[in-house]
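Left out: one protein chain. Kept in place: all the others.
== chain A ==
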Amino acid sequence: MLTVKQIDVYIGRKQIIKQVSFQVKPGEIVGLVGPNGAGKTTIMKTILGLTKFNGKITVNQQAITENHHAPLAKVGALIEHPAIYPFLTGLQNLQLYSQDPTDMRQLVTLLQMDAYINTKAKGYSLGMKQKLGIAIALLNQPDLVILDEPMNGLDVEATISIRKIIKQYAERGTAFLISSHVLSELQKVMTQVILINHGSMIVNQNVAAFNQRAQKQYQLNTVANAATTKLLQAHQLTFSKTKTGFLVPREEIFAIQDLLAAQQIHLKMLAPVQLNFEQIIVDLLERQRGREHEKTLS
């Protein structure tokens, strides 16, 4: 469906995306996760042929370039803000892009927009605009849908409804690439997770494998945390700092205990931790920052 191969994106002289590669297969829901400014929207815009890039992007084996958008005919998108003309009604906004009136009507009902679809969009609330933006992205039975922060401004009911619709479309074979800062929501729908930071891809895993990271952490606290930091760094052991101590990988706890014992640093606590999705992301980002910091120092 979608293949992104070693893309680099520059804005001016600054490199925004660095050698990012991934695939989205039919029916997959891929979550694009990362902090603000990581490059998520740039990746989405690049896939839509809106930015110059080096590397290769194909949709259904057809290459996309800045000047060749024909393969995007079956791609729907909602990027940054819903692309809505306020002087048109919701229905007229949909009609601008719709190729199938029946499909358009079904979407209106599916997204529960019947009550206001014939009123001008300038009077819509943020959530109503967002729903209309999602409806535009889902028009014409797309093969791939790119959604940038789709849950923005949606209330709980609408969020649940959109989640169901995404799953429903995915079951029919539509592929999704979704970015969201509401990680808990994304977690409920995605089948694959891609973590981006500073334009580089840190993780590209299916959700089951990604969740295994949750049981791989131990919380460590010693009587001399500063000395412990130096010791772990000196032996190039993986760790991240928390408010009270460290998070260390399960497979390294015996080595760490031996090292601490040799230095007569006593343990105050060593306990397994169950990380939730957000904590795993934060932990991965902190580790990457730690590695970058070390690189800078060396």
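Going forward, a contact is a pair of C-beta atoms (placed from the backbone, for glycine too) under 8 Å apart; a residue touches a chain by one contact, two chains touch by 3 or more; residues count from 1.
Convention: contacts and distances are computed from a predicted model.
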UniProt names the one chain left off this complex as which of "ABC superfamily ATP binding cassette transporter, membrane protein", "Cation acetate symporter", "MoaD/ThiS family protein" or "Stage V sporulation protein AC"?
"ABC superfamily ATP binding cassette transporter, membrane protein"
Who touches the missing chain here, A:80, A:100, A:155 or A:292?
A:80
For the full complex, which residue in A:96, A:126, A:223 or A:261 touches the chain that was left out?
A:96
Residues on chain A facing the left-out chain by the touch rule are 11, 45, 48-51, 67-70, 72, 77, 79-88, 92, 95-97, 136
